[in-house]
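A single protein chain has been omitted; all remaining protein chains appear in their positions.
Up next, subunit A:
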């Protein structure tokens, strides 16, 4: 089954590319059709996942629904995968991607991004009473990380020589070590940090960020009116608390500042450290 699905996906992707696509979807077309076709990942919790009811849900799904409401259209969610999401968009099979697409310089050449609506941040996170606010403060401390993860690389790069880095096989091990007090600090993403906050409210907080990646809603190049409308949506949703509510539900935290104040220009400028 899985193989068949892979073949089908491959065929669709190739077909989509070959069929070509003359023009970008315009705002008029979307409004006329009355349906916004949204490409979304369903294998990337908590951003995109298949709910128990068999319908896509998550941070991306809620954002997409709010976007459709804003545009006054219905919504059709099309499940896409990491590798085929941009081809789906460029071939016109979806109007927009709300698919946790990180804004990178390479991708910005192929699609147009809205301002950030979400973000993944890698940080050092730990016990509330630990006085750590910069890499140098890690001196003499032990920090748990997942072996060879981005956090491992990030912490190893900035930690002073006398910091002990404890490597675990997976997030569960590192988080367990933090929860049980075996390490006072760990390197995690904000997604995992949100889960920890849920399990142990108020015991831990962020110490300092290691790196971050913002995600934007993507449209085809040239769909300027649609993009302007989406930017207006993200702007108002950031202001009126809609995004905070979605973030609160799926990530257990308000929209962080690096997302709220982030811009496409900043994220799409080539720099050395991206995820």
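The working rule: a contact is a pair of C-beta atoms (placed from the backbone, for glycine too) under 8 Å apart; a residue touches a chain by one contact, two chains touch by 3 or more; residues count from 1.
Keep in mind that, in the parts below, contacts and distances are computed from a predicted model.
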- Item | Chain left out of the displayed complex - its UniProt protein name, from "Succinate dehydrogenase cytochrome b subunit", "Putative Zn-dependent peptidase", "Molybdate transport system ATP-binding protein" or "Amino acid ABC transporter permease" | "Amino acid ABC transporter permease"
- Touching the left-out chain: which of A:173, A:187, A:216 or A:256? A:173
- Residue, one of A:147, A:203, A:245 or A:260, that touches the chain absent here: A:147
- Message: For subunit A, which positions touch the chain that isn't shown here?
- Response: 144, 147-148, 166-169, 173, 176-177, 180-182
